[in-house]
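One chain of protein is taken out of this complex; the other chains stay put.
Labels run A, B and C following the written order; every chain starts at residue 1.
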């Protein structure tokens, strides 16, 4: 394992110190491992808090700032944050209008956020949870842990964050988050496995020339392995897999997030994006907005995920609303 | 070689098609391989044009837009663009106030831009060239090809681009570009080599646990190899190497670009950045502005480069000026 | 369970996790995300100073549980945390170790919703409880947990991260069931003799 770290045990603390130095406009509570906006809002506003294992940067710390999250809680690498941390975040940013937890659907994340919500309730902080579960690679049944949360998290955080910024109340912000999640589907393909620093070697071995189809962002192996194929074929398959699960028809508009998993050059993402756009155009589906880049990564994994969110005027208007975070920024 | 491409020969064309689809606000001339802003300026303005081999994305196409470049010319992977392409770009964006070529100092780039400048002059377009040569890993002597251009390119393009946007004339824009370059130094360390699609295998073999110190962004091997060390030590060494060549003293301010080479997770860049900030603070040098992320990449190479640009009020004010490009965006 | 045994047990767990961290991580890498070993290592390393000086077995286990919740994260943090807290409460309320084990299982099932056969912690904990209820022997509980962990190999996971793999989760031993067996083996090794 070759990594630019000091020691596996200090990765998170060291990265947080660097994040704090790089982003003086944000506040970093290094003891509690909480990143927040600096200063409380003048009038009470719904606070959006997210968190999850580290190793997915810029998720979530890179999305803290006006128009998006109020706080982010990074856990250890690929390990959900702990309830204490989430409670500290809620205490730091709530301003009387309640808190929305944006939680990616993994057993660990769900349980830790659940315990935190109980603790917050004990402190008189009202909490709603938006569960993100967009990964169509996973069977969605009541007998399993359900679908994983991946790329849609960025869209939930951006769009619900914009609504919270405008002063909407807790129920409306949470309901919109749920709506964005319900309108979103994702699917990922990996060319290599990620190496967790503490593990010291890749999470799985993938022979040269094979890919993992339907991989998770923690290096959870996917649905199946198959030989590498040209990018355009992979893009088409990913689009088709998502469309098979999604209620999209000709004339519909989407927001598309073509996301690099950390080890994939941007030029390859553009190659893929061209093929994604072609395939969608062939189905009469228009990409109204897009992001191409590394937003929800999996350490050094090579590969990509595609997220398609069915758009409507409200979602597009909120998507376009100003945002000023380390990783997403426009006005 | 595992890559998300269709074929080595079509990487550039396919990526350009994807870039065009992802950035409808820009104009992509796919035949000539030129990316430009859409629409000519209302009043004549100095046009900034850059270009270089592909594989360094977001450089340069990701920096086209208001406040930065007027046009970018991507060459084949790691190969400078050709004169025809550069001439087509100059013809597309010049508006009577002249053109500044921002050229990274590599033999091929210099010669192709030189030929293009001759062609442009024949067409009555006045051209000035700003040569970027910031890489202290390379000995700077008249007997060699001189220092390479790397990370400082982003600063030259941003700061000179801001001045051009304000209507400064050709000489002033070019002179400022030269000044930013002169105020900048960079140094890079790689953990792995990049794989050029047409070559099909990594540019060099680096044993597990060895790093290449002073590597170039085209996979040019570096000054020396040595064992991997903790990130904080590497960061300190890079800072010290730059300072040894740079006229910075306690009390000075810098703009710092901590750049990922394409295959390095963002969390590792933050680990490094913390150590860079510490080391500079120890010398009494303040980081006035920073960027942490993938800006000048080398395909899938794991590693980082650090660029330090000595700042002053004029440079900071222009750095802060609005910019709206795919990869840099603020207002 | 007396206070000394509670302390000895947790020290033994910490030592065993330290020693078998890599094995747990590798099991988790195969069907999860490769952090189970480091998660438990972080957790039990924090438990030892936290319980220092505590004067009853109930307090010790409760504090251990709270510490796990605060330090581990992931799925195993809340699950083991709640389980140890429930065991501590049961002892504090005067229950015997069998009732403590039962309370721990109930807490895990309540929080995680897993049933036997889902390829989780439950598949080691439930047989351990049954064995202990039958014989009252820590060693029997440990052996049953170990057998339970082995028996997860042919199962298809229906809870936790391994469930994403569907049929591909078959053929691997569950990391959480394995760590449960480790925890109970540490108890058997710590107990002075038959209870």
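Just so it is clear, contacts are C-beta pairs under 8 Å (C-beta built on N, C-alpha and C of every residue); 3 or more make two chains touch, one makes a residue touch a chain.
What you see is a predicted model; the values in this text were computed from it and never measured.
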Chains on display which the left-out chain touches in the complete complex: B
Per the touch definition above, residue among B:203, B:263 or B:293 touching the missing chain: B:203
Options B:18, B:67 or B:83, residue touching the unrepresented chain: B:83
Option touching the unshown chain, where B:108, B:167 or B:230 are the choices: B:108
Interface with the unshown chain - residue positions in chain B: 8, 53, 75-84, 106-108, 111-112, 114-115, 137-139, 143-145, 148, 196, 198-199, 203-204, 216, 218-221, 223
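Simple rule for what comes next: only the chains that are shown with their structure count from here on.
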Rounded Å distance between chain B and chain C, as computed from the means of their C-alpha atoms: 53
Multi-chain contact residues (two or more partners), chain B: none
Residues of chain C whose C-beta touches two or more other chains: none
